[in-house]
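A single protein chain has been removed from this complex, and every other one stays in its place.
On to subunit A.
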Amino acid sequence: MQSHGIPRVAATTLDKSEQARNKERKQIIQYQALERDVVDRVKAKDYSDTTFQLTSQLLTQNPEYYTIWNYRRLVLQHVSARELAADEEPSEQDAAAANKAGLPPAQHEVLLLIKEDLQFLIPLLKQYPKCYWIWNHRSWLLGTATKHLPAHSAVTLWQAELGLVSKMLGLDSRNFHGWGYRREVVLAIERLSSNGDGEKGSGSGNMVESEYAYTTKMIQSNLSNFSAWHYRSQLIPRLLSSRSADTNARQEFLNAEFELITRALYTDPYDQSLWFYHQYLMATLNPANAQALPVLEPCGRVEHARYLEREIGSVREMLEGAEDCKYIYQALLEYSGRYLEVEAEGGEVALGEMRGWLRELRGIDPLREGRWRDLERKMGL
């Protein structure tokens, strides 16, 4: 299993003794019987609690069997619908508990169902943190909560999710399932907390500052975090508008981000995720780039040229002591190319220097010779 370069001690050694093989054979027979049972029941539209328990058993053994997750949801849907449509009086106990939770009894039952299932998923998630279907089922459960329950109940569940996903990312900060899920959770909390006032920028539900701070924390504990840097880049436009940042504030912000990434690049210029972020920052200055929203205001040719000049100078200095780092040469060539388009007469770079960089690049990475030849042609070197 992928472990992002962190070595794990082997859990068990392969034991092919006769005893072990017999045990395994029994397990296979039992599994196949269980599977048949579940499939038969669902075919017969048996959405009883027994069926539900059987899916639990099956999924604990094989959470990747996505059909069974679908079946489980069929059962849950069936039970929730029945609860919500219920005409019968709830028991005293149930009524009291529902009252305490501030919910009508039917909805409280649904909440309990959802909570139980979320609980069921936790050990599975710990063991299989990268199984799409587990994350998917969690998502579905919370979506069901949002649909059937009042905002105040649902948002509590979502906030617990934020805690869970932070813990998962603490265990493996490069698990992209975790990061994607985090965005979903944050969005849900913001929606549910904004109380329909529509204004996503303001209001108590706005989490952009705390999320930005979270990316800072994650980067500091592991620089090589593509997901954290990416998330940060996604947050920036909303962050600045939520702060109502003016021209000066925006300039200060951009300069601070460049300072941060430069510090990181000096620490480790061989880390590609850092260069991606540097490229993102540069892209925000490029009016022709529709993907990266501008940070500065205004942001025209003058600003673009100024930052290109500054960064080319800065990256050039990074070469000292890292002459074998191909990313530096790539960055220099890319930014120089852009610079010459923006400021054809600008003196920051000379063609001769660029040719030198390309030569170095070819020497360091001969396997990509084709790519460098294309680059040479494109840039007219």
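Basically, a contact is a pair of C-beta atoms (placed from the backbone, for glycine too) under 8 Å apart; a residue touches a chain by one contact, two chains touch by 3 or more; residues count from 1.
As a convention for this text, contacts and distances are computed from a predicted model.
A.B. asks: Select, from "Rab proteins geranylgeranyltransferase", "ResB-like domain-containing protein", "Mitochondrial translation release factor in rescue" or "Exosome complex component CSL4", the UniProt-recorded name of the complex's unshown chain.
C.D. replies: "Rab proteins geranylgeranyltransferase"
A.B. asks: Specify the residue from the set A:Gln32, A:Gln77, A:Gln220 or A:Thr247 that touches the hidden chain.
C.D. replies: A:Gln220
A.B. asks: Among A:Gln57, A:Thr262 or A:Gln279, which one is in touch with the chain left out?
C.D. replies: From the options A:Gln57, A:Thr262 or A:Gln279, the contact with the absent chain belongs to A:Thr262.
A.B. asks: Going by the contact rule already stated, which one of A:Lys23, A:Arg82 or A:Lys167 would touch the omitted chain in the full complex?
C.D. replies: A:Lys167
A.B. asks: List every residue of subunit A that touches the chain not included in the displayed model.
C.D. replies: 6-7, 9, 167, 170, 217-218, 220-223, 262-264, 266-268, 321-322
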